[in-house]
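Every protein chain but one is kept in place in this view of the complex.
Entry: chain A
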Amino acid sequence: MIRVCIILIALMALPVQAVEPDEILSDVAQEARAREISKNLRCLICRNENIDSSNAGIAKDLRILVRERIVAGDSNEQVIDFVVDRYGEYVLLQPRRSWGNLLLWLAGPLMLLFGGYIGLRTIKTGGDAPAQDLTPEEQQRLKDLMRD
């Protein structure tokens, strides 16, 4: 991720940096939106790093692109669609909630339901395969024995 990125930059021997002063929009609200959008866009040549904190040239290009679209009047969704159209789903750090990613998004809730069911059953039966319960007759016999 970061390290790969830094190495790549070192090879290019032309270090640029994460969000640079000259990129920042003067409109505070627009800049805040740009930051929000940037957090979900990855630097394509880095591992798991968003364009906001990346030092790579491609990240700088994307940051500028995002700001251009915002200034042009796009909504956040439009900006993201614009970038995804050009760079593919790969650019999103948070995958879309699409059918293809159904399992990814539902893994947690489904496992929780399944685990919750198992857990409840465990609590009801007292965990594990319970030592055989006594039948009513045996219990009665036990009671009788205890009385003696």
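Just so it is clear, a residue touches a chain if its C-beta (ideal position, glycine included) is under 8 Å from a C-beta of that chain, and two chains touch if they have at least 3 such contacts; residues count from 1.
Assume contacts and distances are computed from a predicted model.
Which of the following names does UniProt give to the chain that is not shown: "YdbS-like PH domain-containing protein", "C-type cytochrome biogenesis protein CcmF", "Glycosyl transferase" or "Carbohydrate ABC transporter permease"?
Answer from the record: the omitted chain is "C-type cytochrome biogenesis protein CcmF".
Where does chain A touch the missing chain, residue by residue?
Contact residues on chain A toward the absent chain are 1-4, 6-7, 9-11, 13, 15-22, 24, 39-40, 42, 47-50, 53, 88-95, 100-101, 103-105, 107-108, 111-112, 115-116, 119, 122-131.
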